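The complex is shown incomplete by one protein chain, all other protein chains being positioned as in the whole.
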């Protein structure tokens, strides 16, 4: 990692409009803004690693609104907020009256009177999560404009139906540190590929997030999946345009081997086909349990035709010098460990296990950076003054 | 809002016995004590709005004990505690061993060793909530007296079967700011009136809280409901006496129109008849599911006879200059929005929506004021020294 003063120097050169803007999709952010997020994350990690307090809030709430299960993102969000001095309060929609017909608009304001940030996970329904986050944002704008809220809480997307920016940015920061700099990613080949899993209904946001982000930095991005396992078409199209603009490459292939060939990085991960997710969303909305069961059976049967889409030792040999970096958002479906047949062979996973843990370890800092950039127009100065104050985190 | 130094000046003139006293019912408090609560709330809001830290606790727990669902009060309590420096811990009676026969006396002590405040919502059973809070209070007195507890945690009533003081006090503070002073409420007419809702079993504590508080300040209070939808008789009787003592008026009418006539403020809200709540309490206690279903059907059928008890544009025209302030504790049952036919017409609600949000926005500060007054004998001095220290909440 770079020395602290270099991080600050780089930060000061960037032009950024992150202040007071929600972080919903990486492709809504400029390259400078993405760089700023990485640099602030690194600087915060530097402070923490050197026992320097990063508390910029004396008090204030951070609300987590998980509409789907989560362990690692939940704890990453809690860690990030605590690092900065905010106290997490969970908006648990089963405990609250939200289920009884409250509108999003009202609730968004009711929970925000003394709130600085809201983290939302809503990834179950195609066409819903991102829309919900924008709706919450509009409600907060409305409340702030009319003097209901003394501050406009920032929103951090903790995974929606389209993107998973805290994951993809943590992945990117991992690559930056693994290869010694963002500039070193230029020309590197990454294979974002479907892999077999004995479960179904896994969201599309991770593969979409990866192709939507890694095409920004001149990388060669291969998206691979068995025929039919497509992602949201607009995201795939955009990835192609971004690759062209950044001097990189992007292609879609229907062969894991092709994607693995000479890859520097592989990201084998299961997801459900776009068409299935659309059907599933309709069935969930209409609470059609029979239909859901039938769809699950049909989808699992289809998955089973592609059990050879597994990241095995043989497949790894196809990659550059047989030594591609293996990545995963975790938890992975590990063959003979977490399931009989899965996304990755046990020996491959075990060899890269610590690396995947480190990959995950950037997420708290990425989230904290997103919050800090949202709440402060002058991140570099704030970080510098924390560094100079040198208040110990632990006495 | 008044300048900070004027708030402090006024505060210093008041005689108050709030120190170390639980806040359970507004009618147990003197007029000076209610004024003090309002002033401290305003002063705390002033500090927060000006980015000045109001942290008077370096550490300490605040326990929330919600025996019924809640979103807004839950977040208001969390916000208030966080503002003052206390960390909220939820006493979740499903997770704990309380269900297995522990006595209230023991539990109250077990959770209080390092606890400064306990917020309780218990509004389901008539005759139970207020009694439970007093029982907890007695247990804490006992523990403190015998050296079990190093401090006596204060109790804040977050809604019981009789009163909802954090709601009614927030409502009052809203009126104070809307009309430019508590003295300006003298002679204003407020219509606390039943309204139709397609649900049943809504507690009586909001209307009781409103008539129990607004009759203290010389207002003209009309309580209106369809025949049979009575409140707890003792509370209604007390409201009449208070109105007489404060130079105001109080009457009960069975017509929404009559209550709305020339009203400055209207508060249309559904509740279940006192007699139904008594039956319901018995049925809940005996876990009589069939009986509960039958009662619900009967009660809903009865409600349906009064669908014209809706706050429509026509009804609003009856009020003073057709411009009465609409109030609600939220969430409201809005016709054609949250239900087909409800308490209020969509256009009326929408016109006052932002005002109802502001109304709700006072609750965190009211709760914080109740805590501060309970824990400090010299609120004015504490607030002054926070102001003078001028520690920033956000760097």
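Note that the chains take the letters A and B in the order they are written out, and that residue 1 is the start of every chain.
Please note the rule applied: a residue touches a chain if its C-beta (ideal position, glycine included) is under 8 Å from a C-beta of that chain, and two chains touch if they have at least 3 such contacts.
What you are looking at is a predicted structure, and each value in this text was computed from that prediction instead of being measured.
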| item | value |
| --- | --- |
| Candidates A:30, A:82 or A:312 - the one touching the absent chain | A:82 |
| Contact with the hidden chain (one of B:50, B:184 or B:385) | B:385 |
| Contact with the hidden chain (one of A:120, A:176 or A:360) | A:360 |
| Residue among A:2, A:74 or A:351 that touches the chain left out of view | A:74 |
| Where the unshown chain meets chain A, residue by residue | 48-49, 53-55, 66, 69-72, 74-76, 78-79, 82-83, 85, 87-88, 330-331, 333, 337-339, 354, 357-358, 360-361, 363-364, 391-395 |
| Interface with the unshown chain - residue positions in chain B | 56-61, 63, 87, 89, 91, 95-98, 100-103, 106-107, 109-111, 113-116, 143, 146-150, 375, 382, 385 |
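Here is the rule we go by: only the chains that are shown with their structure count from here on.
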| item | value |
| --- | --- |
| Whole-Å gap separating chain A and chain B, where each centre is the average of the chain's CA atoms | 41 |
